[in-house]
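Submitted below is the structure of interest, expressed as structure tokens.
Complex shown without one protein chain; remaining protein chains in place.
Letters are used for the chains, namely A, B and C, taken in the order the chains are written, and counting of residues starts over at 1 for each.
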């Protein structure tokens, strides 16, 4: 699947839900399914500091593909980064850098989140691209 | 005339006027008719400090009677003290001390004056009584 | 109490009829700010539509009306607090401004110097912490902290031990915004006075909920914000004992606070004007008085009884939830703070918001207190006269639903 196919799939899934409580449930579920991030990778360097919650992001590169590991003390934040991981994990650094992540706007998430959380979304996306740059 | 007769006369005169502009005109006129206060009596000790205007008050005592001299840099303030002078000048210290000066409330002046001016009215009355105490 | 009817009170607050995310709004963030009744908003509107003018020294009619309304408001506040005289009431822009006024005039007074000590508590809001840290830095004094016990109350024995001849100031909140703890400020003030210290009470969270009698409290300063007691934002009060106000130096310089200005020498006005430089929030002050009128009309004791019932009911309902920790002592005022094992308060707050439930999450501007309990924050439900038992049921149901999602 291309990045944009993966994005469409995600949007379709989210649109299955009538209300935001269910959407949150789904996003939280995505977070729970994230591959576990070893404690020793949750360092200060890996930390993306939000307002009330914290996210750790680790990126590695093998066989031309980016691998992302992430965790958060907030399950909703974890779900949010899981959205990005699902789209970008396994892609080449160049694809990650080039990826149009505006699908996030189509989810309506930003309007539904505390501005600090919406901000965190942009921060996460930027951070993932930055990591890709390191490996490109 | 007793003090209260003098007060009634004054109230009657003020009530002749329909509007406040005319009343002010009358009060200013009273001020202009005040006996002149020699410059050398307008000392700092004689000063009753108001907010925007100044009043000087001098009191002497002869033959059992109080004599008041007053001046102000504001002709309206001068008119106001002239009201009191008209009532209290020539009275005995004890009569001044005992005088019920609530006639001022009946003039409606207080409601019509800036609070600082209304305050000045009370200050003036108090000052005249204080001078009377010195001679009683 | 029998004729106290929150439904009738709610009618005064149209904002409460709103929907949020398609759900009826349940506003439980009153410790952050209360909503404003129409009676108060009307006073603000009327001020601007009939008497707005700059106050003091104005020779014209509107200015006189505005000045009279402003000074009436001061008297209303003085009466509400049982101050000794209206001149003890200083209009500020809020609690934070009030406390900074105190710390700055004390800093300039020469009354506190190197080696002296200031006592605050571990329960304080940042607004009653940071200004004292700044003062200590300026004059070289030491900050001493009354420790917080496991139940969220102050360790008053430790307080007694902290007190000494070095203690120059004791500043504590009356009610903790984070936990709802009520401090025994009468006791604290009397002990502090006995040690010769100046006493400062942060009343931001007590003024909305109970009778405040400053002559009984006998503190030197008492600070609060209008916006937490049904009045608009941007206005607050500092009560100060008159003789202290007369003696201490001014803070902000400007119009009104002076007697006479020359470039060589400026003399200052008497309290309270000495501490009210510039055009005050004239409308805000008048609206604050209207808010007190509103409260007195309902009866602060009736409000207190109602809120006590709400908090007790909330404590009981919440205790039944799995994995909950309630902070603070049993007899809370105004607010109840809690966490769930393994659940981030921010996540819970986010989901509650989706259900129309407005709570506050985080450190509540009390980071040292959070650190004391080893947490990054809590969920806090806080109450006002218009809250209802039904809303607490909605909260409990919402928490249950969210717990299912989050665990």
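The rule is short, and it goes like this: contacts are C-beta pairs under 8 Å (C-beta built on N, C-alpha and C of every residue); 3 or more make two chains touch, one makes a residue touch a chain.
Remember, predicted model here, so these are calculated numbers, not experimental data.
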item: Absent-chain contact - pick from C:262, C:297 or C:320; value: C:262
item: Touching the absent chain when the full complex is considered, from C:196, C:278, C:323 or C:342; value: C:278
item: From C:24, C:58 or C:86, residue that would touch the chain that is not displayed; value: C:58
item: Chain not shown, touching residues in chain C; value: 14-15, 18, 20-21, 25, 27, 29, 32-33, 35-36, 41, 44-45, 48-50, 52-54, 57-63, 93-97, 99-100, 103, 125-127, 129-131, 133-134, 143, 145, 225, 227, 232-235, 250-258, 260-263, 266, 277-284, 346, 349-350, 352-353, 357-362, 365, 367-368, 371
item: Interface with the undisplayed chain - residues on chain B; value: 19-21, 24-25, 28, 52-53, 73-77, 112-114, 117
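Note that in this section only the chains that are shown with their structure count from here on.
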item: Centre distance in Å when chain A and chain C are each reduced to the mean of their C-alpha atoms; value: 40
item: Euclidean distance of C-alpha centroids - chain A vs chain B, Å; value: 84
item: Euclidean distance of C-alpha centroids - chain B vs chain C, Å; value: 49
